[in-house]
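What you see is the complex with one protein chain gone and the rest in place.
Moving on to subunit A:
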Amino acid sequence: MGGRLWAMIVKELWAILRDPRGRIILVVPPLMQLFVLGFATTLEVKNTAIGIYDRDGGAASIEIAQRIVGSPNIRAVLPLYSEAEARAAIDRQKVVAVVSFADGFSADLAAGRPAQVQGIFDGRKSNAAQIMSGYLSTIIAGYGAELAGQTASFSTVTVHWFNPNLQYLWFTMPGLVVIITTISGLGLTAQSVARERELGSFSQLLVSPLRLSEILIGKIVPPMLVGAFNATLYLVLISQLFGVPLTGSVPFFYVSLVLYLLALAGVGLLISSVSQTQQQAFLGMFFASVLAILLSGYASPVENMPLWLRVVTEAVPTRHFLVVSEGVFLKDMPIADLWANSWPMVLIAAVTLPAAALLFRARME
(Lines give C-alpha, C1' and ligand atoms only; values in the text may rest on other atoms or scores of the structure.)
Protein backbone atom coordinates (compact mmCIF):
# COMPACT_ATOMS: atom_id res chain seq x y z
CA MET A 1 0.00 0.00 0.00
CA GLY A 2 2.73 2.43 1.01
CA GLY A 3 4.60 2.20 -2.27
CA ARG A 4 1.54 2.62 -4.46
CA LEU A 5 0.23 5.55 -2.44
CA TRP A 6 3.65 7.17 -2.52
CA ALA A 7 3.82 6.75 -6.31
CA MET A 8 0.40 8.37 -6.61
CA ILE A 9 1.27 11.35 -4.39
CA VAL A 10 4.58 11.91 -6.15
CA LYS A 11 2.85 11.78 -9.54
CA GLU A 12 0.25 14.34 -8.47
CA LEU A 13 2.98 16.62 -7.14
CA TRP A 14 4.86 16.33 -10.43
CA ALA A 15 1.69 17.18 -12.29
CA ILE A 16 1.44 20.41 -10.26
CA LEU A 17 5.10 21.38 -10.06
CA ARG A 18 6.70 20.12 -13.26
CA ASP A 19 5.46 22.90 -15.45
CA PRO A 20 7.51 26.06 -14.74
CA ARG A 21 4.33 28.08 -15.20
CA GLY A 22 2.68 25.88 -12.59
CA ARG A 23 5.42 26.71 -10.11
CA ILE A 24 5.07 30.44 -10.78
CA ILE A 25 1.31 30.23 -10.38
CA LEU A 26 1.80 28.81 -6.89
CA VAL A 27 3.70 31.86 -5.66
CA VAL A 28 3.11 34.94 -7.76
CA PRO A 29 -0.69 35.26 -7.83
CA PRO A 30 -0.98 34.69 -4.04
CA LEU A 31 1.58 37.46 -3.47
CA MET A 32 -0.26 39.79 -5.82
CA GLN A 33 -3.51 38.95 -4.09
CA LEU A 34 -1.96 39.69 -0.71
CA PHE A 35 -0.80 43.13 -1.76
CA VAL A 36 -3.80 44.06 -3.85
CA LEU A 37 -6.43 42.74 -1.46
CA GLY A 38 -4.48 44.10 1.49
CA PHE A 39 -4.56 47.61 0.16
CA ALA A 40 -7.74 47.58 -1.87
CA THR A 41 -10.16 46.32 0.74
CA THR A 42 -9.43 49.28 2.95
CA LEU A 43 -12.09 50.17 5.48
CA GLU A 44 -10.63 53.64 6.00
CA VAL A 45 -12.03 56.57 4.11
CA LYS A 46 -9.38 59.00 3.04
CA ASN A 47 -9.20 61.46 0.19
CA THR A 48 -12.79 62.51 0.48
CA ALA A 49 -14.33 65.97 0.41
CA ILE A 50 -17.14 67.21 2.60
CA GLY A 51 -19.22 70.37 2.48
CA ILE A 52 -19.98 72.77 5.32
CA TYR A 53 -23.13 74.89 5.26
CA ASP A 54 -22.70 77.31 8.13
CA ARG A 55 -25.78 79.46 8.78
CA ASP A 56 -24.46 80.27 12.22
CA GLY A 57 -21.02 81.72 11.68
CA GLY A 58 -20.38 81.79 15.43
CA ALA A 59 -17.29 80.79 17.42
CA ALA A 60 -18.41 77.19 18.03
CA SER A 61 -19.32 76.40 14.41
CA ILE A 62 -16.05 77.88 13.17
CA GLU A 63 -14.11 75.86 15.73
CA ILE A 64 -15.78 72.61 14.62
CA ALA A 65 -15.28 73.45 10.94
CA GLN A 66 -11.58 74.02 11.57
CA ARG A 67 -11.26 70.69 13.35
CA ILE A 68 -12.91 69.03 10.34
CA VAL A 69 -10.48 70.79 8.01
CA GLY A 70 -7.63 69.53 10.16
CA SER A 71 -8.66 65.87 10.04
CA PRO A 72 -6.19 63.68 8.09
CA ASN A 73 -9.08 61.67 6.67
CA ILE A 74 -10.62 64.59 4.87
CA ARG A 75 -8.94 66.01 1.80
CA ALA A 76 -10.98 69.12 1.19
CA VAL A 77 -13.76 71.14 2.66
CA LEU A 78 -16.22 72.95 0.43
CA PRO A 79 -17.97 75.98 1.89
CA LEU A 80 -21.64 76.05 0.90
CA TYR A 81 -24.02 78.98 1.09
CA SER A 82 -27.54 77.62 0.50
CA GLU A 83 -29.67 74.49 0.81
CA ALA A 84 -29.77 74.23 -2.95
CA GLU A 85 -26.01 74.40 -3.17
CA ALA A 86 -25.70 71.68 -0.53
CA ARG A 87 -28.13 69.47 -2.44
CA ALA A 88 -26.25 70.04 -5.69
CA ALA A 89 -22.89 69.24 -4.10
CA ILE A 90 -24.15 65.83 -2.97
CA ASP A 91 -26.08 65.16 -6.18
CA ARG A 92 -22.97 65.76 -8.29
CA GLN A 93 -20.87 63.72 -5.89
CA LYS A 94 -18.58 66.65 -5.14
CA VAL A 95 -18.84 65.74 -1.46
CA VAL A 96 -19.84 62.61 0.41
CA ALA A 97 -21.35 64.54 3.31
CA VAL A 98 -22.56 67.99 4.26
CA VAL A 99 -22.33 69.35 7.80
CA SER A 100 -24.97 71.95 8.43
CA PHE A 101 -25.04 74.33 11.40
CA ALA A 102 -28.39 75.94 12.29
CA ASP A 103 -28.71 79.67 12.79
CA GLY A 104 -27.93 80.39 16.44
CA PHE A 105 -25.89 77.25 17.06
CA SER A 106 -23.07 79.02 18.89
CA ALA A 107 -25.46 81.17 20.87
CA ASP A 108 -27.41 78.12 22.02
CA LEU A 109 -24.24 76.40 23.09
CA ALA A 110 -22.97 79.41 24.96
CA ALA A 111 -26.29 79.68 26.76
CA GLY A 112 -26.11 76.03 27.71
CA ARG A 113 -29.16 75.11 25.62
CA PRO A 114 -29.11 71.89 23.52
CA ALA A 115 -27.61 72.66 20.12
CA GLN A 116 -27.74 70.53 16.98
CA VAL A 117 -25.50 69.89 14.01
CA GLN A 118 -27.08 68.28 10.98
CA GLY A 119 -25.15 65.75 8.91
CA ILE A 120 -26.38 64.92 5.39
CA PHE A 121 -24.77 61.87 3.77
CA ASP A 122 -24.69 60.42 0.28
CA GLY A 123 -26.62 57.17 0.73
CA ARG A 124 -25.31 55.85 -2.58
CA LYS A 125 -21.91 55.45 -0.95
CA SER A 126 -23.24 53.80 2.15
CA ASN A 127 -19.94 52.37 3.33
CA ALA A 128 -17.94 55.60 2.96
CA ALA A 129 -20.88 57.62 4.34
CA GLN A 130 -21.09 55.43 7.41
CA ILE A 131 -17.41 55.69 8.09
CA MET A 132 -17.44 59.43 7.46
CA SER A 133 -20.35 59.74 9.84
CA GLY A 134 -18.20 58.01 12.45
CA TYR A 135 -15.30 60.43 11.90
CA LEU A 136 -17.56 63.47 12.07
CA SER A 137 -19.32 62.25 15.21
CA THR A 138 -15.95 61.73 16.85
CA ILE A 139 -14.84 65.26 16.00
CA ILE A 140 -18.08 66.86 17.14
CA ALA A 141 -18.38 64.69 20.24
CA GLY A 142 -14.76 65.53 21.07
CA TYR A 143 -15.52 69.21 20.90
CA GLY A 144 -18.67 68.66 22.96
CA ALA A 145 -16.73 66.74 25.56
CA GLU A 146 -14.19 69.55 25.88
CA LEU A 147 -16.94 72.08 26.37
CA ALA A 148 -18.67 69.80 28.85
CA GLY A 149 -15.33 69.17 30.55
CA GLN A 150 -15.24 72.83 31.53
CA THR A 151 -18.50 72.35 33.36
CA ALA A 152 -18.83 68.62 34.11
CA SER A 153 -16.25 66.17 35.53
CA PHE A 154 -16.75 62.98 33.49
CA SER A 155 -16.61 61.87 29.87
CA THR A 156 -16.93 58.67 27.82
CA VAL A 157 -13.80 56.96 26.56
CA THR A 158 -14.10 54.24 23.93
CA VAL A 159 -11.37 51.57 23.85
CA HIS A 160 -11.17 49.10 20.92
CA TRP A 161 -9.81 45.83 22.20
CA PHE A 162 -7.40 43.73 20.12
CA ASN A 163 -7.01 46.50 17.58
CA PRO A 164 -6.69 49.61 19.71
CA ASN A 165 -5.85 51.93 16.84
CA LEU A 166 -8.47 50.41 14.58
CA GLN A 167 -5.88 49.58 11.91
CA TYR A 168 -7.83 48.09 9.07
CA LEU A 169 -4.90 45.89 7.95
CA TRP A 170 -5.02 44.10 11.25
CA PHE A 171 -8.62 43.37 10.54
CA THR A 172 -8.39 42.28 6.91
CA MET A 173 -5.10 40.36 6.80
CA PRO A 174 -5.97 37.38 9.04
CA GLY A 175 -9.00 36.92 6.79
CA LEU A 176 -6.77 36.88 3.70
CA VAL A 177 -4.91 33.82 5.06
CA VAL A 178 -8.23 32.02 5.06
CA ILE A 179 -9.12 33.17 1.57
CA ILE A 180 -5.84 32.18 -0.06
CA THR A 181 -5.96 28.77 1.60
CA THR A 182 -9.50 28.30 0.33
CA ILE A 183 -8.70 29.28 -3.22
CA SER A 184 -5.53 27.22 -3.59
CA GLY A 185 -6.77 24.17 -1.70
CA LEU A 186 -10.16 24.03 -3.34
CA GLY A 187 -8.89 24.96 -6.80
CA LEU A 188 -6.32 22.20 -7.06
CA THR A 189 -8.49 19.39 -5.68
CA ALA A 190 -11.38 20.44 -7.89
CA GLN A 191 -9.15 20.17 -10.96
CA SER A 192 -7.43 16.90 -10.01
CA VAL A 193 -9.93 14.23 -11.01
CA ALA A 194 -11.54 16.32 -13.74
CA ARG A 195 -8.18 16.83 -15.46
CA GLU A 196 -7.52 13.12 -15.46
CA ARG A 197 -10.98 12.42 -16.83
CA GLU A 198 -10.55 14.99 -19.57
CA LEU A 199 -7.13 13.72 -20.61
CA GLY A 200 -8.45 10.17 -20.68
CA SER A 201 -5.83 8.77 -18.28
CA PHE A 202 -8.55 8.12 -15.70
CA SER A 203 -9.24 4.61 -17.05
CA GLN A 204 -5.56 3.83 -16.87
CA LEU A 205 -5.62 4.73 -13.19
CA LEU A 206 -8.72 2.65 -12.52
CA VAL A 207 -7.41 -0.54 -14.11
CA SER A 208 -4.23 -0.34 -12.04
CA PRO A 209 -4.07 -2.08 -8.66
CA LEU A 210 -4.47 1.32 -6.94
CA ARG A 211 -7.25 1.16 -4.37
CA LEU A 212 -9.94 3.77 -4.24
CA SER A 213 -8.52 5.11 -0.98
CA GLU A 214 -5.06 5.38 -2.50
CA ILE A 215 -6.34 7.32 -5.49
CA LEU A 216 -8.30 9.69 -3.26
CA ILE A 217 -5.53 10.26 -0.74
CA GLY A 218 -3.10 10.70 -3.61
CA LYS A 219 -5.41 13.31 -5.06
CA ILE A 220 -5.89 15.35 -1.86
CA VAL A 221 -2.44 15.34 -0.27
CA PRO A 222 -0.65 17.49 -2.88
CA PRO A 223 -3.34 20.23 -2.90
CA MET A 224 -3.23 20.20 0.90
CA LEU A 225 0.54 20.66 0.80
CA VAL A 226 0.15 23.56 -1.60
CA GLY A 227 -2.60 25.10 0.56
CA ALA A 228 -0.40 24.78 3.64
CA PHE A 229 2.51 26.32 1.72
CA ASN A 230 0.44 29.33 0.72
CA ALA A 231 -0.96 29.73 4.22
CA THR A 232 2.58 29.69 5.63
CA LEU A 233 3.71 32.24 3.07
CA TYR A 234 0.91 34.54 4.20
CA LEU A 235 1.48 33.86 7.89
CA VAL A 236 5.12 34.93 7.58
CA LEU A 237 4.54 37.97 5.34
CA ILE A 238 1.58 39.28 7.30
CA SER A 239 3.31 39.04 10.64
CA GLN A 240 6.78 40.11 9.50
CA LEU A 241 6.13 42.55 6.66
CA PHE A 242 2.78 44.03 7.57
CA GLY A 243 3.43 43.81 11.30
CA VAL A 244 0.10 42.30 12.25
CA PRO A 245 0.71 40.78 15.70
CA LEU A 246 0.74 37.01 15.84
CA THR A 247 -0.29 36.51 19.42
CA GLY A 248 -1.79 33.00 19.64
CA SER A 249 -0.55 29.44 19.29
CA VAL A 250 1.04 28.89 15.87
CA PRO A 251 1.20 25.07 16.29
CA PHE A 252 -2.51 25.01 16.92
CA PHE A 253 -3.05 27.20 13.87
CA TYR A 254 -1.50 24.38 11.84
CA VAL A 255 -3.66 21.73 13.50
CA SER A 256 -6.68 23.76 12.57
CA LEU A 257 -5.28 24.41 9.07
CA VAL A 258 -4.97 20.69 8.38
CA LEU A 259 -8.56 20.12 9.52
CA TYR A 260 -9.71 22.98 7.33
CA LEU A 261 -7.82 21.64 4.31
CA LEU A 262 -9.33 18.18 4.84
CA ALA A 263 -12.84 19.62 4.93
CA LEU A 264 -12.05 21.64 1.78
CA ALA A 265 -10.52 18.63 0.00
CA GLY A 266 -13.81 16.79 0.46
CA VAL A 267 -15.68 19.65 -1.18
CA GLY A 268 -13.09 19.89 -3.97
CA LEU A 269 -13.28 16.17 -4.71
CA LEU A 270 -17.07 16.31 -4.76
CA ILE A 271 -16.90 19.03 -7.41
CA SER A 272 -14.24 17.16 -9.33
CA SER A 273 -16.13 13.86 -9.29
CA VAL A 274 -19.27 15.49 -10.70
CA SER A 275 -17.44 17.43 -13.41
CA GLN A 276 -16.85 15.96 -16.83
CA THR A 277 -14.31 18.60 -17.85
CA GLN A 278 -11.82 20.90 -16.20
CA GLN A 279 -13.97 23.83 -17.23
CA GLN A 280 -16.95 22.49 -15.31
CA ALA A 281 -14.69 21.83 -12.34
CA PHE A 282 -13.43 25.40 -12.48
CA LEU A 283 -16.94 26.84 -12.53
CA GLY A 284 -17.96 24.58 -9.67
CA MET A 285 -14.93 25.63 -7.67
CA PHE A 286 -15.67 29.30 -8.35
CA PHE A 287 -19.23 28.86 -7.15
CA ALA A 288 -18.14 27.02 -3.99
CA SER A 289 -15.39 29.46 -3.04
CA VAL A 290 -17.56 32.57 -3.50
CA LEU A 291 -20.24 30.94 -1.37
CA ALA A 292 -17.70 29.93 1.27
CA ILE A 293 -16.20 33.43 1.47
CA LEU A 294 -19.57 35.20 1.60
CA LEU A 295 -20.83 32.90 4.35
CA SER A 296 -17.59 32.96 6.32
CA GLY A 297 -18.12 36.37 7.85
CA TYR A 298 -15.14 37.85 6.01
CA ALA A 299 -17.23 40.19 3.89
CA SER A 300 -20.04 40.87 6.35
CA PRO A 301 -20.48 39.73 9.96
CA VAL A 302 -22.29 36.44 10.45
CA GLU A 303 -24.17 38.06 13.35
CA ASN A 304 -25.96 40.34 10.88
CA MET A 305 -27.33 37.45 8.82
CA PRO A 306 -30.87 36.13 9.28
CA LEU A 307 -31.15 33.22 11.69
CA TRP A 308 -31.60 30.50 9.08
CA LEU A 309 -28.51 31.66 7.23
CA ARG A 310 -26.52 31.72 10.48
CA VAL A 311 -27.45 28.06 10.92
CA VAL A 312 -26.26 27.37 7.38
CA THR A 313 -22.89 29.01 8.04
CA GLU A 314 -22.18 26.41 10.71
CA ALA A 315 -21.73 23.93 7.86
CA VAL A 316 -19.24 26.19 6.08
CA PRO A 317 -15.71 25.30 7.22
CA THR A 318 -14.40 28.71 6.14
CA ARG A 319 -16.46 30.40 8.84
CA HIS A 320 -14.83 28.34 11.58
CA PHE A 321 -11.33 28.68 10.25
CA LEU A 322 -11.75 32.47 9.99
CA VAL A 323 -12.46 32.63 13.73
CA VAL A 324 -9.33 30.56 14.38
CA SER A 325 -7.17 32.73 12.13
CA GLU A 326 -8.34 35.98 13.68
CA GLY A 327 -8.01 34.42 17.12
CA VAL A 328 -4.42 33.35 16.53
CA PHE A 329 -3.40 36.65 14.98
CA LEU A 330 -4.97 39.26 17.20
CA LYS A 331 -6.64 37.80 20.22
CA ASP A 332 -4.16 35.31 21.70
CA MET A 333 -7.15 33.01 21.84
CA PRO A 334 -6.74 30.20 24.37
CA ILE A 335 -6.32 26.68 22.96
CA ALA A 336 -9.69 25.66 24.40
CA ASP A 337 -11.45 28.35 22.38
CA LEU A 338 -9.42 27.54 19.27
CA TRP A 339 -10.46 23.92 19.63
CA ALA A 340 -14.09 24.93 20.13
CA ASN A 341 -13.88 26.59 16.70
CA SER A 342 -11.92 23.73 15.12
CA TRP A 343 -13.84 20.58 15.93
CA PRO A 344 -16.82 21.54 13.72
CA MET A 345 -14.37 21.23 10.82
CA VAL A 346 -13.69 17.62 11.86
CA LEU A 347 -17.42 16.95 11.52
CA ILE A 348 -17.58 18.72 8.16
CA ALA A 349 -14.59 16.73 6.85
CA ALA A 350 -16.19 13.54 8.17
CA VAL A 351 -19.15 14.29 5.92
CA THR A 352 -17.50 15.76 2.81
CA LEU A 353 -14.70 13.19 2.44
CA PRO A 354 -16.85 10.04 2.56
CA ALA A 355 -19.43 11.78 0.37
CA ALA A 356 -16.69 12.52 -2.16
CA ALA A 357 -15.49 8.91 -2.00
CA LEU A 358 -19.01 7.58 -2.54
CA LEU A 359 -19.66 9.92 -5.43
CA PHE A 360 -16.27 9.14 -6.92
CA ARG A 361 -17.05 5.43 -6.78
CA ALA A 362 -20.48 5.96 -8.31
CA ARG A 363 -19.03 8.07 -11.12
CA MET A 364 -16.17 5.71 -11.89
CA GLU A 365 -18.08 3.89 -14.62
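Criterion: contacts are C-beta pairs under 8 Å (C-beta built on N, C-alpha and C of every residue); 3 or more make two chains touch, one makes a residue touch a chain; residues count from 1.
Just so we're on the same page, contacts and distances are computed from a predicted model.
Hidden chain, UniProt protein name from the list "ATP-binding cassette domain-containing protein", "RNA polymerase sigma24 factor", "Spore germination protein" or "Cytochrome c oxidase subunit 1": "ATP-binding cassette domain-containing protein".
Within the full complex, the residue among A:209, A:251 or A:301 touching the omitted chain is A:209. Of A:7, A:25 or A:217, it is A:7 that touches the chain left out of the display. Considering A:36, A:59, A:110 or A:199, the position touching the chain not shown turns out to be A:199 (whole complex).
For subunit A, the list of residues touching the undisplayed chain reads 3-4, 6-8, 10-11, 14-15, 18-19, 199-201, 203-204, 206-211, 364-365.
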